[in-house]
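A single protein chain has been omitted; all remaining protein chains appear in their positions.
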Amino acid sequence: MSQTLAYGSALREGFHHLLSKHPEVFVVGQGLWSPWYVGNSMTNLDKEFGLERVIDTPVSEDACTGLAIGAALYGYKPIVIHPRVDFMILATNQIVNQAAKWGHMLGGREYPAVTIRGIVNRGGQQGAQHSQSLHSWFAHVPGLKVVMPATALDARDLLIASALYEGPVVFFDDRWLYEDAEPYAPVRHLDLAAEGPKAIREGKDLTLVGAGWSTQQCMIAAKELETSGISAEVIDIRVLGPSDFSAVVASVRKTRRLLVVDAAWETCGLGGEIIANAVESLDLGTFLAKPKRLSIQAAPAPTSAPLETTYYSTVKAPNIVKTARDMLAKAK
Amino acid sequence: MSQTLAYGSALREGFHHLLSKHPEVFVVGQGLWSPWYVGNSMTNLDKEFGLERVIDTPVSEDACTGLAIGAALYGYKPIVIHPRVDFMILATNQIVNQAAKWGHMLGGREYPAVTIRGIVNRGGQQGAQHSQSLHSWFAHVPGLKVVMPATALDARDLLIASALYEGPVVFFDDRWLYEDAEPYAPVRHLDLAAEGPKAIREGKDLTLVGAGWSTQQCMIAAKELETSGISAEVIDIRVLGPSDFSAVVASVRKTRRLLVVDAAWETCGLGGEIIANAVESLDLGTFLAKPKRLSIQAAPAPTSAPLETTYYSTVKAPNIVKTARDMLAKAK
Amino acid sequence: MTPSICPTNLGDLEDSSKYGGALEVGDTPRAWLKDALYRMVLIRVAEEKIADMVTAGQIVCPAHLAIGQEACAVGVARFLRGTDRAFGTHRSHSHYLAVGGSVDELFGEVLGKVTGCSRGMGGSMHLAAKSLGFAGSVPIVGATISMAVGAALAAKLDGGKNGKDFDVGVAFFGDGATEEGTFHESMNYAANFRLPMLFVCENNLFSSHLHIRLRQPASCIARYAVSHCVAHEIVDGNDVVAVANAMGRLATRARSGEGPGFLEAVTYRWRGHVGPREDIDVGVDRKKGDLELWKRRDPIRRLREALVAGSDITDADFDREHARIRALVDDSARRAEAAPYPEASALMDLVYPNGGKPKAVRKS
Partner (left out) sequence: MTPSICPTNLGDLEDSSKYGGALEVGDTPRAWLKDALYRMVLIRVAEEKIADMVTAGQIVCPAHLAIGQEACAVGVARFLRGTDRAFGTHRSHSHYLAVGGSVDELFGEVLGKVTGCSRGMGGSMHLAAKSLGFAGSVPIVGATISMAVGAALAAKLDGGKNGKDFDVGVAFFGDGATEEGTFHESMNYAANFRLPMLFVCENNLFSSHLHIRLRQPASCIARYAVSHCVAHEIVDGNDVVAVANAMGRLATRARSGEGPGFLEAVTYRWRGHVGPREDIDVGVDRKKGDLELWKRRDPIRRLREALVAGSDITDADFDREHARIRALVDDSARRAEAAPYPEASALMDLVYPNGGKPKAVRKS
């Protein structure tokens, strides 16, 4: 067992755990018999667990997802893999109209215990249709659990918790995190219903909030801020839907400054949600600076190298640092 | 010409205008050869303009939408009709991956001048899959204009402006508004790029913000509040995407209280967006009360009569009135 | 594989002047025929009652009636068992009742009462009777087809009971649903993975207001089965014996691991697309006379005539049983009207399993 665990390997360990210990789990989606389609997050699972439980599929996102929902109603706990969120869009009807609502509209007798994994896979000049992170959409829809791990251990343990959860989960992981490592720890058994945002770094001057990859940018920024004497608390959202942002509120009550970083478009997104929630939950006098959010610019992803660099720069650590400094410099 | 114009008839007048004056406009979608599938909003257009320009279709939301986008690249200005937003979900890929991004990712040489109309059609115990209003989703996506008229004249004139706009538009109208009438006025020629939120009622104590049907609930509430001496300004959002909420900000600067009503789910929705935007744009000292939003409860739509009544009650005028009174009663 | 023959149009099967006589029942067990007859009567009578209650304003939720199509559901149900996994549509009262769904719970559901099969949360378009083999129904057209394929996959993973006696996934859907891409994706999946799956298309020639000739280049839907290399049968969907026999053949193949089957049952709905009327919302080019002709293909009358001709029942038997069923349905409706609505708390409590609350932490 290695001393550290990287995010990509952690996901694989999560799948391995699930397939080893839970005969009712199977995985289905595009790229599962390929050695790299989904990075190193599922390598050779097909060889280890067989083509019956690690099912590669035709290019049919909708049916693939519906199939998993159906199997989930009959004793299985399938995990659907969409190698890109952009492709998962073709399964929106199955996720939003069927999985999210099945339990409620049929009287709560059963819920499809399906996990729908969408991989955020962008950069590398892949362009507009290979770049999206639409987690805010799914957080908008009641009936879905929406999970977005930022750390290797969470990637593994929240994947396991998602797969074992009794209802539908949309699970986002981010290829930009696959190399991020942290000290190894054995599997923690989490009940997804009990999981939510939490502080992963303590601080007193400012609360940085991120989800998935942007959480790690916040961590980098927090370390940088520390060098100039600014103590930033970092809240990792982890579970976006159904939303419970009380950890953010508690943190801001203490730090009195809120900066949300969401590596996605701004309008009707997670950043605004968290700010609105904080403002509704706290006395306005709490805030020593206006709450702020950093988002990706409101454009499709470009491919051209310099434009792509600009495109992602707003949500990267240097801009977080700069914005945080401004917030501390300014009066209320 | 009648003295008043109702929302449903106004839509029909908009279509009639477009089909009469603009040979490049055609309409395509489900129910267009039926006398009532889309309420009274398109009655007999097929008879008047022919089955070649008023095209009823197979049950294929994705292809129907893609087809319109394709025709829009070749000189036409098609309007796609999705009789329910719930069905439009099956066209998400075409709307979000193709229409929204085509212009940008292909270098801005051309944009598909397509209007995609989704009808919000709910209540009447229709249940979870016949009830959704996902306007916030589309406002999240750069490249789309998102339009949501609240009044009869706007329904007609913004429909015309949407169809004649040079890029893709998602247009939401609401069956609950079809009987709402206002004094007749001839067609105003609007440039959609110049349209946005605007005050449709002046007031000084409180800003109520709505979009589509919720705007009318705000208007009813404003009249009711007037009877108890509270003067509410009402901002009608009209255009959600790309967002420009400066009219809201200007109003709140004056009234110093903000209550947003969005007849949809809360998390990552329009209400939070408007609140976040106002908080970012105004000094926090501006607010005499914490900004607030009213949304539909975070559940799929139930069918059972009493539950359905409860479900929609949070965004109806009586609850707006009550909430506004509370906001005025409370200190900051 | 060698080239196959692909049908195009339905010919006599869509000709309303054909197939009007008493059924050929052959050696079909009489006991089942009588069951089938009265099961169809139950569906007819229950839906007529629902129609009346809609007209009277007692039922508000949209109700899509399968009156005239009863033989499809009842014929298919003959070879289903409680562990099978059938999924329905917006028009599924017939499917639900055909597998033995409770009449009380049907009326409870359409009235939005807590006694409904979905505890009043779903109404007419959300029926389920899982322990009887009916997994559930929803109105998004085509949406349950892939779910049924997933249930078939689960059945295959289960491994079958006696060696290969797989449970089957069943998708009921209409001709309109075959225009949704997901139908084709699902067929390809089932064929590619050789699943114990049965596709049942009730081709009633209409999707809402549009006749199939306005929506597709040919009227026979089974041509898609040919293209997906799925075994198919095409039958008079108003002949419960023909439906059952064809289903039996396809189900036998599927259960023994030979792969999916496609059943096209050609039929006709008597009422409007939604609602109780025979003259409203029936179809833009549907004439009154069309319905008169199609009524001569009444699945109930044709079986009744065959059984009376064979002296298996008398007309008096039939009338007595019909009256008994009518009384039973009326009672159910009354009980449902008297039943309570769901608690207000159901709205939020049913969104997530266990009301969204954590359970004890699991160990594994």
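We just call them A, B and C in the order they show up, numbering each chain from 1.
Methods note: a residue touches a chain if its C-beta (ideal position, glycine included) is under 8 Å from a C-beta of that chain, and two chains touch if they have at least 3 such contacts.
Just so it is clear, the structure is predicted and the values come from calculations on it, not from any experiment.
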Query raised in the report: In the complete assembly, which of B:D46, B:D62, B:D86 or B:E273 touches the absent chain?
Result: B:D62
Report summary line: The one of C:E47, C:E185 or C:D281 in touch with the missing chain is C:E185
**Report entry** Which of B:H22, B:R253 or B:R325 contacts the chain that the document leaves out
**Finding:** B:H22
Query raised in the report: Thinking of the whole complex, not just what is shown, which of A:A181, A:A299 or A:L328 touches the missing chain?
Result: A:A299
Report task. By the contact definition given up top, give the residues of chain A that touch the hidden chain. Result -> 30-31, 33-34, 36-37, 56-63, 86-87, 90, 124-130, 297-300, 302-307, 310-311
Query - Absent chain, residues of chain C that touch it - result: 1-9, 179-185, 188, 191-192, 214-218, 223-224, 226-230
Requested in this report: Identify the residues of chain B touching the omitted chain, counting contacts across the whole complex.
Outcome: 21-22, 26, 52-53, 55, 57-58, 60, 62-76, 78, 93-94, 97-98, 102-111, 142-143, 145, 164-167, 189-191, 193-194, 242
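What we mean here is this: only the chains that are shown with their structure count from here on.
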Query - Between chain A and chain C, centroid-to-centroid distance (C-alpha), Å - result: 40
Requested in this report: Provide the C-alpha centroid distance between chain A and chain B, rounded to the nearest whole angstrom.
Outcome: 30
Query raised in the report: Using the touch rule from the top of the page, what residues of chain B touch 2 or more other chains?
Result: 86, 90, 127-129, 298-300, 302-303
Query raised in the report: Residues of chain C that touch two or more other chains: which are they?
Result: 120-122, 126, 138, 140, 181, 346, 350-351
